[in-house]
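Okay, handing you the structure first.
Removed: one protein chain of the complex. Kept in place: all other protein chains.
To keep things simple, chains are lettered A and B as they appear, and every chain counts its residues starting from 1.
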Amino acid sequence: VTLLRVLDVAGVLVFGLSGALLAVERRLDVFGMLVLSLAAALGGGVLRDVLLDAHPPAALADPAYLAAGACAAVVVGAGARVVVRLAPAVRLFDAAGLGLFVATGTAKALDAGLGAPGAVVIGCLTGIGGGVLRDVLAGDVPVVLRRELYAVPAAVGAALVVAADGLGVDGSAAAVTAASAVFTLRMVALWRDWHAPVLRLHGS
Amino acid sequence: VTLLRVLDVAGVLVFGLSGALLAVERRLDVFGMLVLSLAAALGGGVLRDVLLDAHPPAALADPAYLAAGACAAVVVGAGARVVVRLAPAVRLFDAAGLGLFVATGTAKALDAGLGAPGAVVIGCLTGIGGGVLRDVLAGDVPVVLRRELYAVPAAVGAALVVAADGLGVDGSAAAVTAASAVFTLRMVALWRDWHAPVLRLHGS
Partner (left out) sequence: VTLLRVLDVAGVLVFGLSGALLAVERRLDVFGMLVLSLAAALGGGVLRDVLLDAHPPAALADPAYLAAGACAAVVVGAGARVVVRLAPAVRLFDAAGLGLFVATGTAKALDAGLGAPGAVVIGCLTGIGGGVLRDVLAGDVPVVLRRELYAVPAAVGAALVVAADGLGVDGSAAAVTAASAVFTLRMVALWRDWHAPVLRLHGS
């Protein structure tokens, strides 16, 4: 439990870093930095809880999440240049956070009684919702829709949790396996520079 | 019931096509295509269910909706050029879907105990919410706010359902009438190229 908790809060913190860095890049003010941090850090979880009718949303009820999201803004405010230099480490944590968010989001959706397709959607939304909200608020088309191979690992992880649940596998083992698979796929995609294909309407 | 069900799922599919086509136009990757399909197809219904506290949202609980939304992405992926050539047919189904979404959304809001003004708002949001989400995710100002005469038919349809409910008319008859009115108004607006007026702040 302790390890999961640490990873969970670390995931929130690292998602928050992505928001704060984007705010600096877009020349938003310090409040905009805090909002993008919190949006990136907590958006996916809030969306999950609202859709699953889990009230109050964990992101608002558990001070550790809010603190981790706000902490990200402070860290970037204090040393944005250092964070940029640490980009590889940030990506590592980000991939870990994605895996964890997808695994716990999917499991929570199954617990709430959703079927397999709905649970996969909720799991993916938990993982990518914060980043989508961050990008929309910053005026960008969400990066996950454009080029990063970010969503495919999420979908694979969510499908693994659903499959394990169908096979009666123990929930914790399934979550750890799925989160690891997401993490590995995401890191390989970054390392090999994999992108999802883009269809063209005109020409071949 | 069977006809309504077919039209309902067909409406979701056609709304999804609009999302997938926009994604191709904006050069999003295949995952972005799937997300815009699902957003356009299911966004209005999810918004309605979250606002009415109807959990779980029908779009997540009923696999037919998710399948229809995903199917739209596959259809466009397999033959975007064909879909573009079929644009007139797509608009026909889109107008039918709009009518159906508005009629069922308004009726669901009345059932949930909302008054007439709130039910009209929910009905319109059900009809146009998916398209608004689609456009925001793609980085556009929602087309329904800019020029298409799309919302006026929706508002008329929602008002008809509310009026029929106040007069004690049978719900199914009211829904069919309202959906038909939306469909007709929308098709006439397309045919006659009607637009809502734009106010100007400066000059006459």
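Brief remarks follow.
Here is the rule we use: a contact is a pair of C-beta atoms (placed from the backbone, for glycine too) under 8 Å apart; a residue touches a chain by one contact, two chains touch by 3 or more.
It should be emphasised that the depicted structure is a prediction, and the values quoted were computed from it without experimental measurement.
Screening A:136, A:169 or A:199 against the full complex identifies A:136 as the residue touching the chain left out. Contact with the chain that does not appear here is found for just one residue of B:53, B:170 or B:193, B:53. The chain omitted from view is touched by exactly one of A:36, A:102 or A:119, namely A:36. Of the listed residues B:112, B:169 or B:190, the one in contact with the hidden chain in the full complex is B:112. The chain not shown here is touched by just one of B:61, B:136, B:169 or B:187, and that residue is B:136. Annotation for chain A: contacts to the undisplayed chain at residues 23-33, 35-36, 38, 46, 50, 53, 55-57, 60-61, 63, 66-67, 76-77, 80-81, 84, 136-139.
Taking the complete complex into account, residues 50-53, 112-115, 117-118, 121-122, 132, 136, 139-142, 144-147, 151-152, 195-201 of chain B touch the chain not shown.
Keep this in mind: only the chains that are shown with their structure count from here on.
Averaging C-alpha coordinates per chain places the centre of chain A 29 Å away from that of chain B.
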